[in-house]
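Of the protein chains in this complex, all but one are displayed in their positions.
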Amino acid sequence: MDSEIVIELINVEKSFGSQKVLDRVNLQVRRGTTLVIVGASGQGKSVILKHMLGLVRPDAGQVKVFDKDIANCSKSELKEVRKSFGVLFQNVALFDSMTVYDNIALPLRERTHLSEAEIRANVEEKLAMMDLDKAGNKFPAQISGGMQKRVGLARALVLDPSIVFFDEPTTGLDVNKSNEIYRLFYKTQAQLGYTAVIVSHDVPKIFKLSDHVALLANKQIQGCLTPEEFQLSDNPHIRSFVETTMGPIYSSEREESSFYEKV
Amino acid sequence: MKKFNIEIAVGLFLVLSFLCFAYISVKLGNLNLFGNPTYQVVARFESISGLKVGANIEIAGVKVGRVAAIHLDQNDYEAVVNLEINNKTRIQEDSIASIRSAGIIGDKYVSISPGGSDDYLKAGDEITETESAINIEELISKYIFEKD
Partner (left out) sequence: MVILKSVMLKLLEKLGYESLYLLEVTGRMGIFLFSCLGRVLAPPYKLNPIIRQIHFIGSRSVFVILFTGTFTGMVLALQGYYTLRKFGSEGLLGSAVALSLLRELGPVLTALMVIGRAGSAITAEVGIMRNSEQIDALECMAIDPYKYLIAPKFVAGLIAMPLLTFIFDVVGIFGGWAVGVGLLDINQGTFFQSMYKAVAWQDINMGIIKALIFGLLMIWICSVKGYFLHLDRSGGFGAEGVSRTTTSAVVLSSVSILVWDYLISAIML
């Protein structure tokens, strides 16, 4: 709670056509912490993420990243801000005409002046970190979904970003594979110390990784709380979200308290 | 290895197309790339009807150059024609330049009839003796009207 704010959304509003998706959304992300945005599908979680990335500009309000309002700045300023970003897209968005190696090397080739040998060293280190040593020469279509996610993570981390965004990092993966992604996330964050913003509906597992949880419901953020507070909150939206996603498992008073003790 | 192949393919493509361009520009565009140096002289005609830039210049039916430029002298309303002559060909001062047609409806060309002088024209000089194009319609009407 003490570290400085790196991302701040102030009264962000956004409509697509006549449909309002975000209505006065306020949210803060602090340096070095992990924020998880949860919410039912179709509520606009990804839209919030796209605002933070500058891919979508709000109809009203401010999106401050490192104290710069990226909702109202020039393209070159936005580009400058994005240099500290790493993104893992929901569908990974790997460049499918390039090999895994070239995918990871691309940010280095386009954004730095490193020699090809330095790039190779850097990329191979990232490949090893993600257990992808043998996949370097394969194309994205030739590897499994879990491997694609890992390649995406490697590409997002290759320039040592200070903020990393994850859009549904475990969608479409089985329990084993998603645990592996979480393990890699945990490991790399400990190593590189980046700030993370995760959009997910993998509740409750995701709570173990997060410092703060924010629920998007009814076009607004319903409290940005620690996981423990979140589960005990009496905000009706959070209450009903917690109950519908975790309710059947922790139905009785006894089980619920044992769960909190574990967390 | 893969990149190597791309480069060969691109190289082949470039060489092939530049060869084609060279053919077009040298052969068809009469681009004077390799030697064959020329000098220019000027000739004034009352009328050049139908003569075009690029038309041949012939002496005794042999091509010795081409028409480089044509423009109108605003003062006396004469056509000024720049003749580009091969360096090897010398033209006497008192030569006569005339505009002829190859056949009745053929292309116009400039024919130079030699004179008798020992002095030769230098670049930029003017051929003073000229014969304008023969107007075929005029000739025909003259022929018809003189009959009766």
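Letters A and B mark the chains as written, and numbering starts fresh at 1 in each.
Just so we're on the same page, contacts are C-beta pairs under 8 Å (C-beta built on N, C-alpha and C of every residue); 3 or more make two chains touch, one makes a residue touch a chain.
Because the structure is a prediction, the values reported are computed rather than measured.
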item: In the full complex, displayed partners of the excluded chain; value: A, B
item: Which of A:Ile5, A:Leu55, A:Ala121 or A:Leu192 contacts the chain that the document leaves out; value: A:Leu55
item: Residue touching the undisplayed chain, where the options are B:Ser25, B:Asn87, B:Thr128 or B:Ser141; value: B:Ser25
item: Sole residue of A:Asn11, A:Asn72 or A:Asn91 that reaches the chain not shown, by the stated touch rule; value: A:Asn91
item: Chain B residues that touch the omitted chain in the full complex; value: 6-7, 9-10, 12-14, 16-18, 20-21, 23-25, 27-31, 53-54, 56, 107
item: Positions on chain A contacted by the hidden chain, ascending; value: 53-55, 79-80, 82-83, 85, 87, 89-91, 93-97, 106-107, 110-111, 155, 159, 165
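The rule we apply is simple: only the chains that are shown with their structure count from here on.
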item: Euclidean distance of C-alpha centroids - chain A vs chain B, Å; value: 76
